[in-house]
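Working notes, structure below.
One protein chain omitted, others in place.
Moving on to subunit A:
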Amino acid sequence: MSGAPGEAGAAAHLREPWSELETGPAAAFARQRDGATFGIWIFLASEVLFFAALFLIYTAYRIANPEAFAAAGRATNIVYGTLNTAILLTSSLTMAMAAQGAEKGLFRRLTLGCLAATAALGLAFLVVKGFEYREDIEKHLVPGAHFALRQAPAQIFFGFYWLVTVVHAIHLGIGIGLVTRLLVKGWRDPDVLTENPQVEVTALYWHLVDLVWVFLYPMLYLPGRAG
């Protein structure tokens, strides 16, 4: 896929001992990169199925209870939801820039700056979500005895809302940890991020967490706004 790095650089990045029976370090490293990309995509496909199952439950209940889901969607805060979508989409831009910068192996400042921006935007998302959760709790949007909305199936909507946003926040928290790890490693050692497959793997995971939110946005925040 990528141009072969120098022999010394490739040898430094190799994670597994490589028998010299077949190829030199450069070809071995290229294979290792391809293996890392392939492996993370298999993991992402399993994540797609995990979230698809949750989204399917939502779809089935929404088809059965359209009015209650519209009322529940209207009760969410679209300003927080839209702001957080913009924050995550922007973080995907900075993550893509960091990954492409590292892939070229040329721009250490760009890569580190974009990694820092990505982690900061991820934290900003969690802060906004925290304010939103506080408002949701104050408005009694937690399913249970004191639930605010009249329609009983609206509790199903908010059961889904709490489950899926918390699961998403956990994913994002892991992503922030992984990005911060790369940032620290890149800060300590100027060469470690250059052509390192770990940057691409982290970036792909980050983008998937963003994509999950892209679909949650019309599910949670847009229903029931008309009229």
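Before moving on, here are some points about what is shown:
Keep this in mind: a contact is a pair of C-beta atoms (placed from the backbone, for glycine too) under 8 Å apart; a residue touches a chain by one contact, two chains touch by 3 or more; residues count from 1.
Rule of thumb we're sticking to: contacts and distances are computed from a predicted model.
One subunit of the complex is not drawn; among "Putative ABC transport system ATP-binding protein", "Nucleoside ABC transporter membrane protein", "Caa(3)-type oxidase subunit IV" or "NADH-quinone oxidoreductase subunit K", its UniProt record names it "Caa(3)-type oxidase subunit IV". Only one of A:S92, A:T165 or A:T194 touches the absent chain when the whole complex is considered: A:S92. In the full complex, subunit A touches the hidden chain at residues 1-2, 34, 37-38, 41-42, 44-49, 52-53, 56, 59-60, 63-64, 78, 82, 85-86, 89-90, 92-93, 95-97, 100-101, 103-104, 106-107, 110, 203-204, 207, 210-211, 214-215, 217-218, 221-223, 225-227.
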